[in-house]
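A single structure is presented below for examination.
Here the complex is missing one protein chain, while the rest keep their positions.
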Amino acid sequence: MRKWSAIGVVYILALILLWVYTGQVGMENRGYVFAGYGLTWGALLWYAFRLESREQTTARAVESFEVAVAGD
Amino acid sequence: MGFKSNIEKLLGILALVAMLIGSYVGLAVVPADAAQGNVQRLMYVHVPAAWLAFLAFFVVFVMSVLYLIQRDERWDRVAASSAEIGVVFTVVTLLLGMMWGKPTWGVYWTWDPRLTTTAILLSIYVGYGALRSFADDGEKRARWSAIVGVIGFANVPIVYMSVTWWRTLHQPPSSPRSVAPDILWTLMLNLAAFTLVYLYLMVRRIRFAKLEGELEKRMAYNA
Partner (left out) sequence: MSLLHRAWAIVWKDLLIEARTKQSFNAMVFFAALVLFIFSFALGPDTELLQEVAGGLLWVGIAFTGLLSLSRTYQNEETSGGLEGLRAYPGDSRAIYLGKLLGNIVLLLLVEAVLIPAAGILFQADLWPHALGLAAVSILGTIGFSLVGTFYAALTVNLRAREVMLPLLLFPALVPVLLGAVNATTLILEGDLMGEAVVWLRVLGAFDIIFFVICIWIFPIALEE
């Protein structure tokens, strides 16, 4: 989970960087470009995060069954 | 096991690096479009997302057909994984389309053929996901979603044709010849990046599906 906190921080830093950059180069419609790229990365990262969480939850559940059976 | 998970990690890193390069080039390296300005940069993520979404749903279709013929649960797992990832890419496609549409057309949404078909595609596969969550029995779930997967995809060309007759506002598809080389190779770069992302997510999602299957079997056995 710490890994994902770190990724989250990097993501936000990257967003800040992107916002600053679009301002620096005087990009018109910078809000839309920023939102577009930000959402794309955000969505993909969020999905990867959710996938890993689900994996861990299910893996733990499977394990608990093994323990239960072994303990019979 | 070690070899497989190493390949997986490598794929993940490749995907991440490719995406980083792709976004960097799209945002900072390639010059802004002469006609559309900087908003056109959104196309470098919008178009690949759309293509991958479509590819993902095509995979669902093929896997659904294979499942109905062979009844092998592996095909079902791949289908379900591709459908879920396809939905993510479709949502991204639609959102990016809106981000591009507002400054360009003045509106977030129009009822043009490709947008509308994409929205319908989204509702088909959200339905696919809902169907799976409401079916408890593994075999029935696989069978019914395979049927929906086949019919849903078969409907897409018909939907697209009907909506095309209905409205036309979307960019006419540009042939590579009329597109500047800069734009083209940036597009290809991002397409490769998105494809790597799809493959990586698929590998992980399919593994997860197998794990879920394990859990279900154990729960059934111990019930």
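Going by the order they are written in, the chains are A and B; count residues from 1 in each one.
In the analysis below, a residue touches a chain if its C-beta (ideal position, glycine included) is under 8 Å from a C-beta of that chain, and two chains touch if they have at least 3 such contacts.
Since this is a predicted model, take the numbers as computed values, not measurements.
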item	value
Chains on display which the left-out chain touches in the complete complex	B
Residue touching the undisplayed chain, where the options are B:Leu55, B:Leu68 or B:Leu191	B:Leu68
Listed residues B:Leu16, B:Ile120, B:Ala192 or B:Ile206, member touching the removed chain	B:Ile120
Candidates B:Leu27, B:Val148 or B:Leu215 - the one touching the absent chain	B:Val148
For chain B, residues in touch with the removed chain	68, 120-121, 123-124, 126-127, 130-131, 134-136, 140, 143-144, 147-148, 150-152, 154-155, 158-159, 161-163, 165-166
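In the analysis below, only the chains that are shown with their structure count from here on.
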item	value
Averaged-CA centre spacing for the pair chain B and chain A, given as whole angstrom	18
Touching residues (chain side chain A, partner chain B) in the complex	18, 21, 27-30, 32-33, 35-37, 39-41, 43-44, 47-48, 51-52, 54-55, 58-59, 61-62, 65, 68-69
Residues of chain B that touch chain A when the two form their complex	19, 23, 26-28, 32, 37-39, 41-42, 45-46, 49, 85, 88, 91-92, 95-96, 99-100, 102-103, 197, 201, 204-205, 207-208, 211-212, 214-215, 218-219, 222
